[in-house]
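The other protein chains are all here in position, but one chain of the complex has been omitted.
== subunit A ==
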Amino acid sequence: MPDLLIELFSEEIPARMQARAAEDLKKRITDGLVEAGLTYAGAAAFHTPRRLTLALSGLLAESPTLREERKGPRTDAPEKAIEGFLRGAGVTRDQLQEGDDKKGAVFFAVIEKPGRPAAEIVAEVLDTTIRNFPWPKSMRWGTGSLRWVRPLHSILCILTDEAGAEVVPLDIDGIKTTNTTEGHRFMAPGRFAVSSFDAYVSELKRRFVILDATERADHIWQDATNQAFANGLEVVEDRGLLAEVAGLVEWPVVLMGEIGADFLGLPPEVLQTSMKEHQKFFSVRNPKTGRIERFITVANRETRDQGVTILAGNQKVLAARLSDAKFFWENDLRVAKHDGMEAWTAALSNVTFHNKLGSQAERIERIAALAREIAPALGADPDLAEKAARVAKADLSSEMVYEFPELQGLMGRYYAEAAGLPAEVAAACQEHYSPLGPTDDVPTAPVSATVALADKLDTLTGFWAIDEKPTGSKDPFALRRAALGVIRLLLANDVRGGLVHLIGRALRSILAAQHLIAQAKFEQELAAADQTYAKIMQTDIATIEELMIELDNMVLEAQTNTPDVGNSSTQLSTDGDKELKHLPNVATDLLAFFHDRLKVHLKDEGIRHDVIDACLAMPGNDDITLLVKRARALSDALKTDDGVNLVQGFKRANNILTQAEEKDGVAYEFGADIKFAEAEEEKTLFTALQAAEPKIAAALEAEDFAAAMAAMAALRGPIDAFFTAVQVNSDNDVVRRNRLNLLSTIRTTVLKVADLTRIEG
């Protein structure tokens, strides 16, 4: 059984694409071979900056012969039908065989596909793979039409068995396969021939190429940590950077250099970011002080001066880069100390957040007002929360963040401290962007959490109000992430109270923005919106649904009354605004979006979607903290034997009851009377329900859902016993009605805890 070796040798492949490309090469080639009948024993793919390599072992020397029997028309079928069958099957009349079938005598064609040699199949599959390779970006070069990530120079493709190695012949746009490749570009130029995968790997190493990226990365990491350790230092771990650097070199040589003393006063994050982003250097830290004191760079070659020249060059480049960073840092500190953070916030009035949602400065105004209002719910001081919201995004105007956007927030914290602002405010500058991902830490400091929540609510209601919702895989404003952020903030900080109120408050600010209500009618509409808002905030409106409808109408009204912008010169006259749709159900829709996100979030916790539905159907479902408490308790209860059986018993009761109510045209909700109970099991159930009711009520009152669930689950025994012993549909109409009323009591009792009709199974 031969082994196959393929190497696609090109100009430098972007580091970030290499690993994926090697996997794609493996998948496409092996899939193609297997589909053609060529199985193999083992496969491994490799990548360096200049090559993608695939090694297959134990490949079949040829594909097996395939025999297919195809049934044709009856032997007495018209000539035309038989001819058609011959054409389709690709056989001649004399090759047909006769056989018997239910219909009588029919023709059979036996089609034999002879096996083909491996080389032929490999060439075909390789040709297809190269021509259809899924590069994220590909290009043409010279006069050719072939596409590759960068110009493709040579293709090594050999099949090796005991008899030796043989080139698989193929010509792709003038590139002919050979058994040769090149070593290191500078240290071992020139082509050489290889006869097997083992020889390929060892010959490459002799020519200063380590084929395996993991081996290169391990070598870099070990050498880097050793050099740091020898100096009493440690390398700051960065796996992404390590993988990238391993993709930039074929022969890694680790060099440790000094950071000029002038720059050691920069914040460590600034040093680290500048070195990583611009130079792909690792940071080397002094474990005693936590300061970044040196750097590690990885060269792609050895030199006779042991890298002295290379290191000197790198140090010089770094000094130029850090001079810039230091210049930004010192300028920014001066602004923060003398003019304060507000100077930067003011500059944000020239920065558009979104052309329909105004400038960053306007957005900050809204967030500040919202933060002030919601601060008490998070235990934050309203003055501090408002102050924090006003300065939290100020660093977006700073020179450092302009240069390194990824330092936003962190620089804000440094600058807020420099400006002498309270520690809570400085912390909020950094923390209010969190949580960014599902695993990111959630801020719990009250001021930080308040600003984070206000920021995300403004984003969500804003984009909902202008109908820029995520669709399918498109979520350009990361609104799903923002909604999950709101959910996690509410949960982590145990915030009580309805989301509806939060949405309502944020929507009101959005509507107040003159971008949605043109200046002419602004005051009037705002007054109307305020009136609605005030009404909404009164608790005498009964249900969340009604609240949502009021909010929906508030948005609709504000938008409907926006004067025609066709000939006015308000800020609405940017393109697209003329079609500003009047959006129904903005608030309802947004709440549903939160619920969807919540389901995704809880699914990761192992809580089933039907469990969440059962809790969503309960009153107060816009109180996320309450909702999740209930869902967790229900989920736990459903993992117990009692819980599962209770659901069955409840459903049985509910079904019987629903059918009877439909049939009789009455609602059995008058309560049962124990005096009509006949069977012992019936009486026991009566007693059990009577005992459970106050327990459940008390538990729900205390929001002790586990206790409520336990009390509910305790009904399982009596309900099961009841159904085993008692026939509900008694001949005695009084008894029957009483039993139906008893079932109704089960239903009302259970439905106070969760809507079990929604539980599946």
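One rule holds in what follows: contacts are C-beta pairs under 8 Å (C-beta built on N, C-alpha and C of every residue); 3 or more make two chains touch, one makes a residue touch a chain; residues count from 1.
One rule holds in what follows: contacts and distances are computed from a predicted model.
Asks: Can you pick, from "Transketolase", "RNA polymerase sigma-70 factor, ECF subfamily", "ABC3 transporter permease C-terminal domain-containing protein" or "Glycine--tRNA ligase alpha subunit", the UniProt protein name of the chain not displayed?
Replies: "Glycine--tRNA ligase alpha subunit"
Asks: Just one of A:304, A:338 or A:474 touches the chain that is missing; which is it?
Replies: A:304
Asks: Touching the left-out chain: which of A:20, A:71, A:113 or A:140?
Replies: Touching the chain that is not displayed is residue A:140.
Asks: Given that one chain is not shown, which residue among A:1, A:351, A:423 or A:734 touches it?
Replies: Hidden-chain contact among the options goes to A:351.
Asks: Among A:38, A:318 or A:465, which residue is in contact with the omitted chain in the full complex?
Replies: A:318
Asks: List the subunit A residues touching the unshown chain?
Replies: Residues of subunit A in contact with the hidden chain: 11-12, 14-16, 49, 137-143, 149-151, 153, 186, 248-249, 279, 281, 297, 299-301, 303-305, 309-314, 316-318, 320, 323, 350-352, 355.
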